[in-house]
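The complex is shown incomplete by one protein chain, all other protein chains being positioned as in the whole.
When the chains are written out, they are named A and B in that same order, and each has its own residue count from 1.
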Amino acid sequence: MAGLVSKSTSNTSTYAGLGPLLMLPSWVLIGFFLVLPVGMMLIYSFLTKEFRGGVIWEFSLAAYDQFFFDRGLFGDDPPVIEWTYIKIFWRSTWQAAVATFFCLLIGFPTAWFIATRTGPNKSIWLFLITIPYWVNLLIRTISMKFLIRDTGPLNEWLLSLGVISEPIHIINTNFAVQLGLFYSYLPFMVLPIYASVERYNFSFSEAAADLYASRWTTLTKVILPFVKPGIIAGCILVFVPSLGAFLAPDLLGGAKNFMIGSLIEEQFKGNAGNWPFGAAISMILLSIVLVVLTYYARQQGKEEAR
Amino acid sequence: MTEIAINIQNMTKRYGSFVALKNVSLSIKDNEFFTLLGPSGCGKTTLLRTIAGFENISEGAIKLYGEDIAELPPNKRPVNTVFQQYALFPHMDVTTNVMFGLLQLGQDRATASARVTEVLDLVQLTQFANRLPSQLSGGQQQRVALARALAPKPKVLLLDEPLSALDLKLRQAVRQELQQIQQETGITFVFVTHDQEEALTMSDRIAVIADGVVQQVGSARDIYEAPLNKFVADFIGETNLIDVVVTDVSQGNATCILPGGEKFTCPAAAGAVAGSGHLSVRPERVTLTKPGKGLLQGITTRQVYLGTDMHVDVRLDDGEIITVRVQNSEGMIIPETGAIAGLEFETGAARLLVD
Partner (left out) sequence: MANKLDLRRFPGFLAVTYLCLFLLYAPLIVVMVYSFNDSNSITNWGGLSLRWYGEVFWGAEAAKFKAAAINSITIATMAAISATTIATLAATAMLKAGKFRGKSFGFALINLPLMVPEIVTAVATLIFFSAIGFTTGYFTILIAHIVFCVPFAYLPIAARMQGIEDVYEQAALDLYATRFQAFKLILLPLMTPGIISGFLLAFIISLDDFIITNFVKGAGIETLPTAIFGSVKQGIKPNIMAISTLLLLVSVVFVTLSYLVGRMGQNKK
């Protein structure tokens, strides 16, 4: 996060008084092209859908209604909960959670290992871990797809080794999506944990050892609590983008693995589109994300106040 | 009558609720080498920066040769600063650094170049004209900083502890050079330091500052011989502070009773009053005499050999310790630890301080 703010103690900063002027372009740009659009999106979620995409400017709760409830054709029946979309949200949450778990499982030891390297090795390892992140996400997802397809190199290789007799069907399964999400966001788990471990004082480990703790006890009782902020940050940084991800579910999951991202995208494609509905889903997603982030920010605030 | 270069009247500087400078009033004369002296955090640098224009003042006035400059931004004040860490622009060579102010003032390159050569000559750095700051030693960087600040011929030159990063021998050499340059150019120097030896050797006048308050202003001699209060007496050189009961203060003299009961008269600092007080007596003005003689009696507690002299600590009955400086010489008599010694000093050697 861009966390850099001025540390000046002087009463007269060089460009004092010019602050608002210098910030103006950012304010205009982001206010006009991000904040305003989100506001428009909120409004659109309360409008009526137009047949070929777009909207009719007429207030309607149809979008949210469609999300939660299933009304009969004439709308007179009492609302019955529509589970389809809720299930999609639930599945997305589940997939994101599993991906986060895998990231944690693999990311924590990796982060620990890198942080405990000495000298220039440390930056080299860090660099190695982050380079794949900088490759286009689309390319990475395509690569993963290519690799794990039924006729892909992985299966080819395993078949030729005789380890399996039939190709393992990975593509278009839940696991493929989780793998894709894991692949997309792993560095986001590693880096915050790395930062936390960097700050860890190994005298704590020495003290624990002095008091007869085994290595693993030290890990669970001493190290993990200390590194918790990094772990939580990492989990959030993986979970949030995974929730709204589009590429991994779309390319790796296929039709059966519809997630929020794909659901939203569908609403804006061609004639079958339902813009208010798409807007509504986006609003719901955004709200969930903001709640999670606010909760996290508040926790951070409490941590720092301690 | 000498012109006043900088006149500060009742100036106070606050950072929120913290008061950095309280009611400061100073008059710095034209062509003077004026030093602001004090411990870290006393406000001397803040004071310098208010003159330069990097800090606004909360109350009071600052006048430069009669003109009110408090509202002027730093780039409109005809004063220049030699910064503590020199602040040489790292991406410009020596010549470009020194020329910077001249170009900003609108001089053409030819005139500016000539001036740069002149000023580099003055600080003896002509052969480094094309080097980058990173290629210079600390001492050389300091001279470039000086040259850069002198080039625009400011009315006042401000120096913020410019010698603190230099080693001792270099510092001593540069001190002399700075004095020479000040005399040659005739520019008023306002110099900030926490090193009292520096202040005493270089300055025409010194302002001793503590906790944002000006304690005393005077020449080196004034401050050393006639300190006003405990802080100044203690901060400049070493002194003994003796608890006394003051019975009378009149016409600049105080009559008081020393611990041990002797009556004693000595000069008093302006503003000293009767009641309980402190006498300041420098260790070199105290002499040891036979037990039973002298103004005070005490037991010798220790002797410290310092090469040029010997410091002897004598503890009085009331627990105070008086340090006596005995110059190293053949036949000097130093009492043993535990021996009783008498202490003697002249009237003029003591001074009643403002408490």
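The definition used in the following text is that a contact is a pair of C-beta atoms (placed from the backbone, for glycine too) under 8 Å apart; a residue touches a chain by one contact, two chains touch by 3 or more.
Note that the coordinates shown come from a computational prediction; the quantities given were computed from them, not determined experimentally.
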Checklist line | Touching the absent chain when the full complex is considered, from A:I81, A:I139, A:V163 or A:A255 | finding: A:I139
Next item on the list: For the chain that's not shown, point to the residue among A:T93, A:T173 or A:S205 touching it.
Entry: A:S205
Item checked: Residue among B:P74, B:P267 or B:P291 that touches the chain left out of view -> B:P74
Note to self: Just checking the interface: what residues of chain B touch the absent partner chain?
What the structure shows: 52-54, 73-76, 79-81, 83, 85, 87, 89-91, 100-101, 104-105, 134, 148-149, 152
Check: Can you name the residues of chain A that touch the chain not displayed here?
Finding: 1-2, 4-8, 10, 12-23, 25-27, 29-31, 33-38, 40-41, 44, 54, 106-107, 109-110, 112-114, 116, 125, 127-129, 131-132, 134-140, 142-147, 151-153, 156, 183, 186, 190, 202, 205-206, 209, 215, 218-219, 240-241, 243-247, 251, 260-261, 264-265, 268, 275, 278-279, 282, 285-286, 289, 293
